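Before anything else, here's the structure in question.
Missing here: one protein chain of the complex. Every other protein chain is in place.
Labels for the chains are A and B, by order of writing; each one numbers its residues from 1.
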Amino acid sequence: MNQPQSSLSSARDDLRTEPGLIRVVVIAIALIFLTVFVVLPLVVVFAQAFSKGVGTYFSALSDPEALSAIRLTLFVAAISVSLNLVFGLVAAWAIAKFDFRGKTFLISLIDLPFSVSPVISGLVFVLLFGAQGYWGPWLQSHNVHVLFAVPGIALATVFVTFPFVARALIPLMQEQGTQEEEAAISLGASGLQTFFRVTLPNIKWGVLYGVLLCNARAMGEFGAVSVVSGHIRGETNTMPLLVEILYNEYQFVSSFAIASLLAMLALITLVAKTILERHLDEGQLSRDD
Amino acid sequence: MGLTLTWLSVIILIPLAGLFLKTFELSLDQFWGILLSRRTLHALRISFGLAFAAASVNLVMGMIIVWALVRYRFPGRRLFDAIVDVPFALPTAVAGIALTSLFAQKGWLGAPLAELGIKVAFTPVGIFVAMIFIGIPFVVRTVQPVLIDLDVEIEEAAASLGANRWHTVSKVILPSLIPALLTGFALAFARAVGEYGSVIFIAGNLPNVSEIAPLLIVIRLSEFRYADATAIAVVMLVASFLIIFAVNRLQRWAQTRISAQ
Partner (left out) sequence: MTIEVKNIVKKFGTFAALDGVDLKVASGELVALLGPSGSGKTTLLRIIAGLDWPDAGEVSFDGENALAHGASERHVGFVFQHYALFRHMTVFENVAFGLRVQPRAVRKDEAGIRARVKELLDLVQLDWLSNRYPSELSGGQRQRIALARALAIEPRILLLDEPFGALDAKVRKELRQWLRSLHHEINVTSIFVTHDQEEALEVANRVVVMDKGRIVQIGTPGEVYDNPATAFVHGFIGESIMLPAEVRDGCVRLGGKTLNIAADGAPSGASKLFVRRHDMQVGPAGSGTLEGAVRHVRTFGPIQRAEVALSEGETFIEIDVPRDREIRTGDIVGLQPRRYRIFAAQD
């Protein structure tokens, strides 16, 4: 009674896919490329770090220079994240909830550190704070050291990581609109109350996401910091800078040991990012009710 | 992103560049003198030329990768999808030393390549490789949402009209991805031009041979030749954004063809 299945299946190629051989080739090319260019470099970091054994690995990490670099990196990251959290919140809030002249200008300005080479960002700071720079003489006369000292590193890092929180929050807040805030105000809440009770809870996942990316970039920043730091050992070296110095001195294991910490940070950041993205998507879905 | 870059170039960076120049009160002659020096020109050629080539490779490979990730099912697909972001998340210095170690004469990949007579580390080829690495996420992540949202009925329409799979892909699907591809290319290119940390370890950094423009800026700064450093920076900014501006116009022209309303 029924049609034999074979004649159905012979013409049965899903019309939206390619023949099997092509699929295999495309997948193979993609995977080989990603393995060579992404997986192998990651593996090499850890292989080299542990190439002289676990003991050497940990002694490299507990070296005073290494510890000082780790401390500096954490410090600078903490400053960058805190400052940019505030800046980002304010900027995103202004852009999403208000209309004002120069709004596009401000949005473009926020993207500025993203689009220029980190070296050029560092250059801007040298031009402003360096000995021949704009404020250079004034700083020198007041014996304030910005460049080649921790403040310079912190400033450069804040500048370079500025966009992350803002860029995570702006689309989120724009998509949420102003209606809830307007409702709160019509019910008698003050501006601050509205902000803390209505706005902030709605954007918490976006804030976490922005903070996560900001932190990752702050800890890993190299180009801009390299320009302003002066590379003074034990004092103005962040972890990435120390990686460079050790590598150039052929202290490969130590260099890769510190690099491995940064690599782990990157991987943790990626995992956390994926989880947060799911929360952000869900948030948007439930919003459409 | 594209629109923002265009805005940036017109409104901010060119005046900023002008400000830099005024700060140092370089005469036009002096400016050209710095620029046209052999070393500067070479560094600019290396940076822009190799960035363009690397972005082109990422255009092609990115298309292949995003097709495999979106259209096909295979074991480990999610894992590979996640690692596409690694070049974006990994600190540049770490990437730099990892790639150098990998492609050095005695490295895991460098050794077999050396057998074939190909030297990667400490040559312009190394720069090219590093620039490919850091550009990987840009084309993939820009094209991915567009490919995912692609209207199934378009493919069914093409098939019902008699198109075989190759026709459908080349005449119907790929053209609709062009705006996203161009955006991804522009982003990868901009990133590669300015990249420092990933590149300087593997580069060799020999003046006039394998020296990238950002490195030359750093060197000039360490020599306290601020004016020179600024001049090069200005040129990099203006040139990058002219190119990106052109790509964005191209992309917007393509967009008007593609968008539904």
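Just so we're on the same page, contacts are C-beta pairs under 8 Å (C-beta built on N, C-alpha and C of every residue); 3 or more make two chains touch, one makes a residue touch a chain.
Note that this is a predicted model, so its numbers are computed, not measured.
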**Message:** Just to verify: which one of B:R45, B:R78, B:K171 or B:R249 makes contact with the chain not shown?
**Reply:** B:K171
**Item:** Contact partner of the left-out chain, one of B:G76, B:G117 or B:G162
**Value:** B:G162
**Prompt:** Contacts of chain A with the missing chain: which residues?
**Reply:** 1-3, 7-8, 10-13, 15
**Asked** Footprint of the hidden chain on chain B, which residues?
**Response** 151, 153-154, 156-164, 167, 171-172, 175-176, 178, 254, 256-261
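Definition applied: only the chains that are shown with their structure count from here on.
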**Prompt:** What part of chain A is in contact with chain B in the complex they form?
**Reply:** 15-19, 23, 26-27, 29-31, 33-34, 36-42, 44-45, 48, 104-105, 107-109, 111-112, 115-120, 123, 126-127, 130-134, 216, 219-223, 226-227, 239-241, 243-244, 247, 252, 255-256, 259, 262-263, 265-267, 269-270, 273-274
**Prompt:** If you look only at chain B, which of its residues touch chain A in the complex?
**Reply:** 1, 4-5, 7-8, 11-13, 20, 23, 61, 64-65, 67-69, 71-72, 74, 76, 80, 82-87, 89-99, 101-102, 107-109, 132-133, 136, 152, 155-156, 159, 165, 169, 190, 193-197, 201, 214-215, 217-218, 221, 224, 226, 229-230, 233, 236-237
